[in-house]
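For this view, one protein chain was removed and the others were kept in their places.
Take a look at chain A:
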Amino acid sequence: MEDYKFLFKVVLVGNAGVGKTCLVRRFTQGLFPPGQGATIGVDFMIKTVEVDGEKVKLQIWDTAGQERFRSITQSYYRSAHALILVYDISCQPTFDCLPDWLREIEEYANNKVLRILVGNKTDREDREIPRHIGEDFAQRHGMYFLETSAKEAENVERLFMEIAVELMEQAKCKELPKYDGSLGPINGKTSSVGDGSCCLR
């Protein structure tokens, strides 16, 4: 038995080149590898974090953004506990594609899945999508929202930690879909955990 109490699957989706792999690398390895090649199929990383003194294992699935890998990546939506939808704040088309991504999520993912909208690359000077536009979009579609920079390591740790906190809270309320056989014993009581909703501001 490995030393963790909760295991959550987090899946990153979004157009090619918005920085999904960089977010994952930054979080799991503390690196920002420039000149990263396009992800092929699906890559996967694991990081164990601690929330309220309890070990939480995050299994992070980094999907390829390119269209021809769609049939591979779609198969991972269903078992995801959290879906991170990423766009590039300096690239309007990546934002315009969000409704398509949402449709895909509706079709394949569990309807109780935690959804987070992330605007990446805040280090860029040539911002095209103002923060409030992203925020509005997230609010309209019932998603959490956060702007990050994998390059400057801004908000990356926070993004994943808040996902871990939120998912743990859900697990403790037994709100998680029951298919998760890998969860550890769940004690029924709800503990108030941090500021789980601060993603919205």
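Here, a residue touches a chain if its C-beta (ideal position, glycine included) is under 8 Å from a C-beta of that chain, and two chains touch if they have at least 3 such contacts; residues count from 1.
Note that contacts and distances are computed from a predicted model.
Chain not shown in the complex: UniProt lists it as "Conserved oligomeric Golgi complex subunit 4", one of "phosphatidylinositol N-acetylglucosaminyltransferase", "Mitochondrial mRNA pseudouridine synthase TRUB2", "Ribosomal protein S5 domain 2-like protein" or "Conserved oligomeric Golgi complex subunit 4". Taking the complete complex into account, A:Tyr76 is the one of A:Phe6, A:Phe27 or A:Tyr76 that touches the chain left out. Chain A meets the missing chain through residues 37, 40-44, 46, 59, 68-72, 75-76, 78-79, 179-182.
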